[in-house]
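Here it is, the structure in full.
The complex appears here minus one protein chain, its other protein chains still in place.
Here is chain A:
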Amino acid sequence: MALEDICCFKDKPAQQLFPFPALETDYHNLELERLKTSQTNWGDPQHIFIPPFPQATPFISRRTSRFRPPNHALTVQRPFPLSHGTTTLGFIFQGGVIAAADTRASAGGLVACPAVHKITPIHSHLVVTSSGSGADCMLWERILIREIRLYELRHKRRLSIRASAKLLSFMLHPFKGTDVCVALTLCGWEKEGGSSGLVHNFGNQSLVTDVSSSGTAGNTSAADPLSPNSGPQVIYVCSDGARLQGDIISVGSGSPYAYGVLDGGLSWGLSKEEAISLAREAVFRATHRDAYSGNNVDLFHIDAQGWIQRPREDLKEEYYRELERRSKRRREKKKRDTIESS
């Protein structure tokens, strides 16, 4: 009965086909089971309710039904839109990592919130930029922060950025194919001799390969600034299962415009101010052209000492400054032309 459910007097479900507790059909969400700490790092640390429809499970289970409805919908049809649409970017250069994002959260055609924080610090040397569905990103960031902190407390050392990306990717895997839409970019500075694994260098972009860290601890990378295993790192993780490390990552509806600006101006040897102004410019151009990005720009700079957040800037001011600069240039050009012609 309803009160029984709310007070958590439940019987154990008769059949447990799956090891992941998240997929148990559960009518209460008081999460008393989950108030105990998560014992393992795999599987889903969050108890999530799956509606009891015949096609409710993402795994093609043993209970085969000959007729599979064509619209395989894991979720109930929602009568409201969720927030989406953004521009975020992250890139590495000699002075560290820059992470920038706009601050608009849109839900359908409405601006649900003009001042969202899309960049969240995880620990002193790692921030994550989020894109996709707002609620999903917020919760998965919280889950990631929790799991990284638990690892740090249990093993007395900090998880490397690569390993954090892998952990996040594996935690998201049970939700592949569902509505969960999360595209996070982990941007951070890896201390020398980062925790695990050999890395193969495939030119500029190195894909994170699943080479297990067999006791080759002696093979820690010397402080090579260009080694992808230490120093500035940018790794993209998404709920479809992608996990990519690179030099420039931009995500969201405004990313094509941001990539254009970044590809035009980015090089390894930029100074910190140049890199910051390039990132600002990229987000500004993207918000100008993309309807779903806008309002302000958040900027984080991460170097060996940790992350520093720059004050949030309103892009409206930037737009007016740009107009000013343009009209000034036009005036000067006119003056030069009249001087030359005379």
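One rule holds in what follows: a residue touches a chain if its C-beta (ideal position, glycine included) is under 8 Å from a C-beta of that chain, and two chains touch if they have at least 3 such contacts; residues count from 1.
The rule is short, and it goes like this: contacts and distances are computed from a predicted model.
Selecting from "Auxin-responsive protein", "Exostosin-like 1", "Serine palmitoyltransferase 1" or "Proteasome subunit beta", the unshown chain of this assembly corresponds to "Proteasome subunit beta" (UniProt protein name).
Listed here are the chain A residues that touch the chain not shown: 6-7, 29-31, 46-51, 74-83, 105, 107-110, 112-113, 116-117, 133-139, 178-180.
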